[in-house]
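The other protein chains are all here in position, but one chain of the complex has been omitted.
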Amino acid sequence: MIATVKRVSSFSIAVCAVAIILSILLATCIGAVGIAPSDVFASIAWHLRIPFTDQSVGTSDVIIWQLRLPRVILAFVVGSMLASAGAAYQGTFRNPLADPYLLGVSAGAGLGATLIIVTGSNPNQYLVPFGSFLGAITAVALTYTLGRSAIAGRSSTALILAGVAVANLLTALQTLIQQQHNDRIREVYSWVLGTLNTTGWSDVRLVTPYICICLVVLYRYRRVLDVFGVGDEEAQTMGLPVERVRATVIIAASLGTAAAVSVTGLIGFVGVIVPHVLRLFVGNSFRILVPLSIVFGGIFLVFADLLARTVLAPAEIPIGIVTALIGAPFFLYVLGSRRVGGIS
Amino acid sequence: MFKKSVAVALAVVALGASTSATSSTNAATAKPFPVTISNYGQSLTFTKSPTRIISLSPTATEILFSIGSGSKVVAVDNQSNYPSSAPRTSLSGYTPNIESILNYNPDLVVVSYDPGDLVSSLRNAGVKVLMQDAASTLNDSYSQIVQLGKITGRLTSANAVVWNMKKKITLALTSVPSRATGLTFYHELDDNYYSVTSSTFIGQLYTMTGLVNIADTADGAEWGYPQLSGEYIISKNPSFIFLADSKCCSQSRTTLKARPGFKNIAAVKRNHTFILDDDIASRWGPRTASLLQSIVYDIKFFLKTNY
Partner (left out) sequence: MTKLAVANLCVDIGNKRIVDDFSLTITTGQWLCIIGPNGAGKSTALKALAGVVPSSGVLLIDDRDLSAMKVRDRACWISYVAQDPIMPVGMSVFDYVLLGRTAHLNLLATESNYDLETTENILQELALDSFKNRSLDSLSGGERQRVAIARALTQQSPILLLDEPTTALDIGYQQDVLDLINRLRKDKKIAVITTMHDLTVAGIYPDELLLLANGQIVAQGSALEVLTVERIAHYYGARVRVIIDDGKPLVLPEHMDRQA
């Protein structure tokens, strides 16, 4: 389990790429409406301009290309982001319980989305994502300002405390506003519980660029995340500009998370579960945890979403509920069947 | 086709029955009080018409004003937006504050929903509470109207309102072109694709017109309000779409077309999409008849222009 510096080999990259493609294809073959895998492949192949394929026509093509595939891809991208952001937060804060929502992203996004939902009569479909993105970023900025100006404690502890305070404040505000607008409560809840129900390519186009940039930043900082493990003071004597790097990682992780939740709502558990399960298998070095979180966070959410949209089809289970219902017991099982000392 | 004729026949029969009921009760209006009604196991006796009524139910508000008892209403809840003359307050039917309600010194509170212990608290405070929860059939709706008529001494008006509704509905249903029968539709409650089945109050209205509800085959829980998915709706390819979420969720023909894959649905392709008033579509008061009228009008209009 403990190995020397793991270098990302081209073989492992190939294995991961195959795993990603297979899970995306599998998830695209299954849905509320039964469509033969051959039709699925034909549809995708034609749209990808693969030579010698014919345009498949009719409903199944629409369902595959315009509904299912974008949804599966968005699930993958969002899962990657949440899991790697979780890993990054756990690294910079040396706190195994850190998740992407640690600094108030979820509360800020919730408040932003709620404000747009209750005041909005504007039919612009991008307004809610925009509001929640803005809310999330504002929350993290607020947390960071408060945490930095706090006198007591080392800065990472102060930041976490500030995050708790900001999250509680914003959640209270959100509840208050929601209470004043009972007529909109269901919309607010359905956003809070997370949904990929109405995803199309437009959502994918909207957030994928931001998420990709953030993923690249986190990937490039994977070695540095290991340095944080020795504590802020020693890390600094080892040549790490601790505050600056922490700020960079936080910004990347928060921006990406904000972009993700802005189109899907709040999906919990991915950021904690995925890195921890991986840790039990591959050890505690972020050089591998970050890339593997990107791969398996995405795959995890693709399958969670698959369950969310098929178990009660055509109705949906909110995906946040699926990640918690599947994630928690799976995590406990893995924890129980493995060496317990690997975590903490 | 068969279904539709039966529905029309039933409506006509109901119309006749109520007409005779009106005449028979007219005799009784000579001495309207005291009135005793049974309401969810409680027996309520009114020695005279209540004069300080609070309605926490938008439907009850509509009924009270339609039967001419509006002057006896001192406050309505924050959702009661029709008629505009109703004394709308910040009282909430979902999170009611007992003290604020009692502050109006009401002698009758009409509710459609009992959150927590609203009803028992008000009764303990000596206030009469009338529960009129969501109607599941048109007849439920009619009897709620008649019930409020009795209590407020406006039985004649109430019967007239009911009669008017029945007339409108019957006329509307008889005018539905026969080729509408069997065409499919999707009724949308919100932009997460929640819909209604034929077992619901609103669903029954559609069934009367002969249209076929695509949500009927998706209600595993038999709750009446199944959630559909984009995939499901597209694969069912409904001929009509009725949006009852233009107010709540800002949905419109434009947003409908912008949804992934929806352009390929027959209803969207041919512009057979229709905006319903969210409020009317979620209530069961006198305006229900107008709702059915407008649904029928649109079916007719679309069939005329597009086939």
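A and B are the chain letters, set down in written order, and residue numbers restart from 1 in every chain.
One rule holds for everything that comes next: contacts are C-beta pairs under 8 Å (C-beta built on N, C-alpha and C of every residue); 3 or more make two chains touch, one makes a residue touch a chain.
This structure is a prediction, so every number in the text was calculated from the model and none was measured.
Contacts of the undrawn chain with the visible chains, over the full complex, involve A. Across A:Arg148, A:Arg205 or A:Arg220, the single residue that touches the chain missing here is A:Arg220. Listed residues A:Ala172, A:Met238 or A:Val311: the one in touch with the omitted chain is A:Met238. By the touch rule set out above, chain A reaches the unshown chain at residues 1-5, 7, 94, 220-221, 223-224, 226-227, 229-231, 233-242, 245, 279, 283-285, 287, 341-344.
Simple rule for what comes next: only the chains that are shown with their structure count from here on.
With centres taken as mean Cα positions, chain B sits 42 Å from chain A.
For chain A in complex with chain B, the residues that touch the partner chain are 31-33, 59, 62-63, 66-68, 70, 120-123, 125, 179, 182-187, 190, 195, 197-202, 309, 312-316.
Taken together, the chain B residues at the contact with chain A in this complex read 78-79, 92, 94-95, 190-193, 218, 220-221, 226-232, 234-235, 237, 247-252, 254-255, 258-261, 264.
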